[in-house]
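Complex shown without one protein chain; remaining protein chains in place.
Up next is chain A:
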Amino acid sequence: MTLLWIPLLTLLGVLVPALTARRGRGFCTLATVTLPAMALLLTLSQVPALLDGELPRVALSWIPSLGLDLAFRMDGLSLMFATLILGIGLLIILYAHFYLSAGEPYGRFYAYLVLFMLSMLGIVMADNLLLLWIFWELTSLSSFLLIGYWSHWTDARKGARMAMTVTGAGGLALLAGFLLLGDMVGSFDLGVVLSSADVILADPRYPVMLVLVLLGAFTKSAQFPFHFWLPHAMAAPTPVSAYLHSATMVKAGIFLMARLHPALGDSELWGWLVTLTGMTTFLYGAWFALLKTDLKAILAFSTVSHLGLVTALLGIGSPMAILAALFHILNHATFKGALFMSAGIIDHETGARELGKLGGLRRAMPITALLTTITAASMAGVPLLNGFLSKEMFFTETLDTALLGGLGWLLPVLATLGGILSVAYSLRLVHGVFFKPAKEVPPKSPHEPPRLMRAPVELLATLCVAVGLFPAALATGILDLATRAVLREPLDFHLAIWHGVNLPLVMSLAALAAGITAYGLHSNIRHFARQFAPIDARLVFEGTIQSLVARTQTLTHRLENGSLQRYMSLLLGTALLLATLGLVELPELAGDKPTQPLDAMLVLGSALMIFAALGTAITHRYRLISLLMLSVVGLVVSLTFARFSAPDLALTQLSVEVVTMILLMLALFFLPQKTPQESSASRIIRDLVLAGTLGMVVASLNYAVLTREIDSIAGFFIANSVPGGGGHNVVNVILVDFRGFDTLGEITVLALAGLAIFKLLNRLRLFMPHSDGEGRVWSPDRYPMILTTVSQALLPLALLVAAFIFLRGHNMPGGGFIAGLVTAVALILVYMARGVEWTQNRLDFPYQPVAIGGVAVATLTGLGSWLFGRPFLTSAFGHFHIPLVGDIELATAMLFDLGVYLAVVGATLMILANLGKLTTPHRPTKEAPAVSRKETPAPPSEEAPLILDTEKSQRPSKEKA
């Protein structure tokens, strides 16, 4: 379990800076450092176990159905990287303490930094491919936050976005690759994957998978042609650059290749892809590092170049090449981390980063000059420093590999060329900043940084020298563990400075000499390079992204142009196509079941329905008539339900029909009563053909389904309704018990829809027609006496009926939904007869709490079953004897049904009453000008329609006149 604490402590460490930021900067830095430092100690405490040949591992099941485990391992490779991540991370925090200026939100910065540290730790320690991928994406996210830390600066935002897009896209490719890999091996467990190299290499999907995985690694490690994000990520604060681009983020891709090398690396394809990409990147980065003038840009391109070097070594893939790769990772982290921090110091103390503005700084900051010279020399590969050792190993490996066959001599030549370039740019960096006479005075007078700010650089530079002098003593231990993890067997090697006079040494010396010469000819080189038009990667990238956006928008506009007709035709056309394809496959339309005999009622009913449906379509331009036709269809449908023994459905359909009609009538008020003919003839034909064919296809489909025996789940519900749900009404038991969770979701949606409509209607000002289609103003008589009287008399009756329907629901046709609709309709009738104002004075409560309360009652009923140790929404029922009433059956489902009832009543009234209210409040009246809104210019004689009118006045126009 110790292993689990390493990421866990770091995770907790994310919160620390946020909590302690108020206590002052020093305290915050100290507190932030504590937890990662403990994690580092824990990591190092694993060393004895590793030396004994054990593999510390911890695994907790997370989502077993996906193969995702919370599994961590600590082998030599993880140990090496974890030490780098935590060790350099701590130095960076210390450095950032001095680097950030006082006003900046350092708490946030530390939190992002530790978050990034956590995600990197997750990558190197994950023992499950999916877990590794999750942390991989987390690095993309947290690096986005870090690179864009100075979010007020457009370059930072653009750089962050670019890094996020490139590495995120690579991450998706990686996920696809991992899924393929997991499918080949049958497990996402890293141990299993690493030991199944035979299976993986033999699989026909190997090339696809390899390319996908490498895409992920190359984008992350800024390999050509995905390198362009890295220089732009330099918009980040320097501590971030030092951390992300020396030791961590860009090394994640390298780590991944090293990690999966045992499983994927033993193939020609791997060798070609990885080595050539690496070599290209190596040269490309080195060339541009030589041309850039910004300190951080030089370092960024040199990072790209060195990443290419390591990648090329991993591609060569011999045991010694792996060793060299790992060694160079360590060395690069030390010298590049130090160089980035030095660049930050120079920037911080002089205010300039351009080579043209700097120069002669060795007098002002001698110690920094010394440190930078040492680390830059290490980068160039000067003997007696650590960079020399690994670079020489690289030269050796390029000589030894048989990769390119007859062209094998090309690799060492290219490697030497890269070496020459790296000597030249290192020299240029040091000479240009510290030794060359200054051309202009820097913005700030330069001086040495605070002692502690320099401390991390000093430590890293010392390491460079120490490892360079005593490689065997200092680096052998950790490299042995790490190579053992990659090669899966111990490698016999010893690191030494002197191997005698051999070809690699000659190559090194030649590179040094040629590099110095190249720097001497630097102005010529720059002059030569100026002939080529510079390509700004940012412009290219933004251009690509923008054209992509424009193209997708064009596509979206074509599909989604705001025309309802278009959506419907697309939707129906697709449905038509699919249904037709299915129907064509049927051998014959009719199944085995005999059809029912036809009687007069059926014929009459269907004729009526067809007539009304046709009428609805034909008269659609006369909205009121069309609506009446539609209501006929609805009524016949509910009669059909009643005829075919579905009384519940019939009742529901009837009440829904009534509510819908009222709703449509209300909406109709705002629309013109007639619509002009808008569709062209060709369009009408298209619509007719589409609708007609779809109707025929759906009818055939129904016929085919109804004439066949279908093995449905209905039998289960009928058999279990009484024993399982305690009710004889199967429909109701399904609604409130078997599928109670669905119902809960539905009433939640209903209540939400009601709330949304309430919110949308609030303060909505619609056009109010003041007269009907023929220009007659609305009737002055509001509330017909007969209707008023009858509605009041009917209200208690209707409520009684609703209560009756509700109570019998569990055993007989009925239930909360129907009862709710009946109640709503009864109340709406009162609204219509007496007006909103009269009614609301008497129903003095808002409907929103009713709907929400309904959902709450249903949810609480469901939660209640937890109290009895049952799953959510388990229902209980029993028989009780009540005096006078007799035996009665009560079920908790009834309580749930009460929730349904309340939700339906609340939501329906919320919609209808508010829509009705909309027709009245802002309307100016003649007799009460104070009530009228001044900004509403309306004809003076405007009147509300008959229904839903709040104005209590009986507009006596004669009086006024």
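Rule of thumb we're sticking to: contacts are C-beta pairs under 8 Å (C-beta built on N, C-alpha and C of every residue); 3 or more make two chains touch, one makes a residue touch a chain; residues count from 1.
Everything below uses one rule, namely that contacts and distances are computed from a predicted model.
When the unshown chain is looked up in UniProt, the name that turns up among "Aminomethyltransferase", "Monovalent cation/H+ antiporter subunit G", "Sugar ABC transporter permease" or "Quinol:cytochrome c oxidoreductase quinone-binding subunit 1" is "Monovalent cation/H+ antiporter subunit G".
Between the chain not shown and the residues A:Gly775, A:Gly869 or A:Pro883, the one that touches is A:Gly775. The missing chain, though absent from the display, is touched by one residue of A:Leu15, A:Val790 or A:Leu860; that residue is A:Val790.
In the full complex, chain A makes contact with the omitted chain through residues 771-772, 774-777, 779, 781, 784, 786-787, 790, 793-794, 926, 939-941, 946, 957-958, 960-961.
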